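Only one structure is covered here, and it is reproduced in the block below.
Yeah, one chain of the complex is gone here, protein chain that is, but the others are all in their spots.
Up next is subunit A:
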Amino acid sequence: MYEKPILQVKHLQKQFGEGCPHCFDKESVYLEKNYCTVCGTVHAVRDVSFDLYPGEVLGIVGESGSGKSTMLQGLYFDSSMTSGAVYINQSELTGQNVLSLSSQQKRYIRNYIYGMVYQNPVDGLKMKFSSIGNIAEKMIAAGNRNVSNIEKRSKELLENVHIPLRRMKEEPQYFSGGMQQRVQIAKALSNNPPILFLDEVTTGLDLSVQASVLDLIKQIQRELHISMVVVSHDLAVIRMLADRSIVMLNGEVIENGLTDQILEDPQHEYTQQLVYSLL
C-alpha cells in the first residue's frame, strides 16, 4: 500500500493506576497478564501502534480483557489515554496529535470524521428517544437544522440497515439486540464519516442475526469505502471482514499483518492457539 494512512496510532498507552518500577517493563515477572501484583495498576493498553489506510477494514482480535474496547474508547475520546498520539490525515487536522486537542475540536471530529458502534448499545443510543431521533442526534450535533432533510436521510439509513420505517418512531429500548446494533450503525453512518469504529457488533446476537449484520458491514464497506476498525474477540468475524489484522494480548499488539497470512501461519503462540481453535 503506497497510500498515506488516514489514521495513525502511535504508542497508545492506557493504565488504570499509577504504575511502579516493578511494572514498567512489559516482561516484568510482577505482571499477571495486564495487572501489576505490586502496585495494582491495570495496564489495559500498552504501546499500541497501527495505521489505517483509506477504504480498508482493519481487524483487531484478542481475548476478553486484552484492551480492545479501552483502546477504541480512547480513539473516540470517550476516555483519555495515559500517553500516545493519534493522527488523522484530513486537511485541517494533519500533523496534530488529536488526543491533545480541545474538547470542542474533539467533538468536531466525533461529529464529522468518526462513527462509533459500541459493544453495548446502551453506550451508543438514547434508549428512551425514538430510533429516528437517535439517528438525527448526530446530524443535529453536526449543525443540521432542517427537519425534512434530517428525516429523509434518517429514513434512507434505516432502510439501509433493514429497519422497517413503520418502526422508526419506536424507542430502541423495545428493540432486539440485533436491531439496536442496526440503529447504532445507521447513527454512526449518518454524517458519512470517513472512519468507522465497530466494537463487537455481532457479539451476543443469534447466528442468523450475526450473519445479516456482517453482510450489512460488508455492504457498507463495498459501497461507501469507509475505513473501518473492526474489533472482535471472534476470529471468524475478523476473517470475514478484515483485510489486515492485529492481534492483542494483555494490552499489547503481539502480531499484525494480512488476515489470511495470520490465519495460515500464525507466529505467536497465543495466535496459534486462537487459529487452531477456529479450525
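Note that in this section a contact is a pair of C-beta atoms (placed from the backbone, for glycine too) under 8 Å apart; a residue touches a chain by one contact, two chains touch by 3 or more; residues count from 1.
Definition applied: contacts and distances are computed from a predicted model.
Student: One chain isn't displayed here; going by UniProt, is it "Alpha-D-ribose 1-methylphosphonate 5-phosphate C-P lyase", "Carbon-monoxide dehydrogenase medium subunit", "Glycine/D-amino acid oxidase" or "Electron transfer flavoprotein subunit beta"?
Tutor: "Alpha-D-ribose 1-methylphosphonate 5-phosphate C-P lyase"
Student: Taking the full complex into account, find the residue in A:140, A:209, A:224 or A:263 that is in contact with the omitted chain.
Tutor: Of the candidates A:140, A:209, A:224 or A:263, A:140 is in touch with the missing chain.
Student: From the list A:86, A:99 or A:132, pick the residue that touches the absent chain.
Tutor: A:132
Student: Could you list which residues of subunit A touch the chain missing from the display?
Tutor: Spelled out for subunit A, the touching residues are 103-104, 107, 126, 129-130, 132-133, 136-137, 140-141, 145-151, 169.
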